[in-house]
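Missing here is one protein chain; the remaining ones are kept as they sit in the complex.
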Amino acid sequence: MPLWWPLLVASLLFAIGVYGVLVRRNAVLVLMGVELMLNAVNINFVAFDAQLRDVLHGGQTFALFIIVIAAAEIGLALAIVLLVFRTHGHIEVDDLRELADRDVGDLDKLDHPGERLDHPGRVS
Amino acid sequence: MTPSTGSGTGWVEAVFLLLSLVALGSALLVVTASNMVHAALWLVVTLGSVAGIYLVLAAEFVAWVQVLIYVGAVVVLLLFALMLTRAPTGRQDDLDARRALPAAAVAVLVAALLGATVVAGFHDVRIDLDDAVVGSAETTGTTVFTMWVLPFEVLSVLLLAALVGAIVLSRLRTDGET
Partner (left out) sequence: MNEVVLAVLAVPFATALVTVLIGHHSTGAAKGISVGGSAIGLVLAWALALAHLGAAEPFSRVFASTDGIAPPIELAAYVDPLCAAMLLLATTVAFLVQVYSLGYLEHDPRYPSYTALVSLFTGAMVTVVTADDLWMLLVGWELMGACSYFLIAHHWELADARAGAVKAFLITRTADLGLLFAIFVLGQRFGSYRISTIMAAIVDGALPRDELWLPALLVAVAVMGKSAQVPFHTWLPDAMPGPTPISALIHAATMVAAGVFLVARMYPLFLSAPSALTLLAGVAAVTMFLAALYALVSSDLKRVLAWSTVSQLAYMFGALAAGAWSAAVLHLMAHGAFKALLFLAAGSVVHAVGGSTSMDAMGGLRDKVPDTFVTMTIGFAALAGVVPLVGFFTKDAVIHAAYEEAAHGRLVWPWVAWLLLASMVLTAVLTVAYSMRAWLLVFFGDAPRGAVEVHDAPAVMRVPLVLLAIPTALGGLVLIVPGILGPDRDENLFHASTSVLMTVLVVASGTVVVWLWSRRGREMWGRVSVPHPPIDVVYERALVRPVHGLAALVRAGDRDVIDAYADGAAASTRGVGWLFRRAQNGSVQGYLMVVVVGAAAIAVAAGVLA
């Protein structure tokens, strides 16, 4: 088959994964988008491996490695997601803005230094 | 390259097309589904289709590892996470942020860029699958444990680190909880 077929599929799958990462509000759904992107990359590797007939079988080996890394990553990512859920009570990515740059004046409004400004009502 | 021998090759391409369509369609449903659990299940379909694509592309071992790890473990993990974070089941209308249109535009941009690049770059290159070396367990194992053994070892350390990290994170207690 023409090489560009699987490559195109991978590109489209990657784009769909990007859309999923950017638009979803739940952290788990965002991670699903990440998985899609990783799979697209894998298709790319495997396609090139088939075309080049590499003696080292680099493409397929790399695809394996990527699967391993993806598994490790999703394990840690979900641990973090669970921790976020424990501290904030939700995993809406839009509402996790503690790393935002705040105006100096707003700091006066904080009663406790560890308090959050985004959801003053929710206490840890 | 030996010329393609006829209908056998045609079948492979047809199967590939079918699998691609399934993969892309279910991927679209993953990112647009209104039900979180449905999204996870569509993800299963996508990953399965991708495994099929690997099989078509003569990457046997990778395909089965994909099914095992991705479909078997990762999706299960995602479902567990959905459960532990008390994800509301049933149809939700607010799963997408209000920036859907700009995000879609960005995605289309990425698709266009990447697609144009690959098509322009490789439009006259063919994969010859008749004489392909099938990536069987034997060949893959030989290559990994002889030529790729160092990255393999590093990966196992990585997995150990991830394991430890996940355990540490899950044992963290915030103030006020037992």
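A and B are the chain letters, set down in written order, and residue numbers restart from 1 in every chain.
As a working rule, contacts are C-beta pairs under 8 Å (C-beta built on N, C-alpha and C of every residue); 3 or more make two chains touch, one makes a residue touch a chain.
Fair warning: this is a prediction, and the values are worked out from it, not measured in the lab.
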Where B:110, B:129, B:144 or B:166 are the choices, the one touching the absent chain is B:110
The missing chain sits against chain B at residues 97, 99, 102-103, 106, 109-110, 113, 117
Absent-chain interface residues of chain A come out as 18, 21-23, 30, 93-94, 96-103, 118
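Definition applied: only the chains that are shown with their structure count from here on.
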Note: chain B sits from chain A at a C-alpha centroid distance in Å of 13
Residue set of chain A touching chain B in the complex reads 1-20, 22-26, 28-29, 31-33, 35-36, 39, 42-43, 46-47, 49-51, 53, 56-57, 59-61, 63-65, 67-76, 78-83, 85-87, 91, 94, 124
The residues of chain B that touch chain A in their complex are 9, 12-13, 16-17, 20, 23-24, 27-28, 30-31, 36, 39-40, 43, 46-47, 50, 53-54, 57-59, 61-62, 65-66, 69-70, 73-74, 77-78, 80-82, 84-87, 94-97, 99-100, 103-104, 106-108, 110-111, 114-115, 118-119, 122-123, 125-129, 132-133, 135, 139-140, 143-144, 147-148, 151, 155, 158-159, 161-163, 165-166, 169-170, 172, 174-177
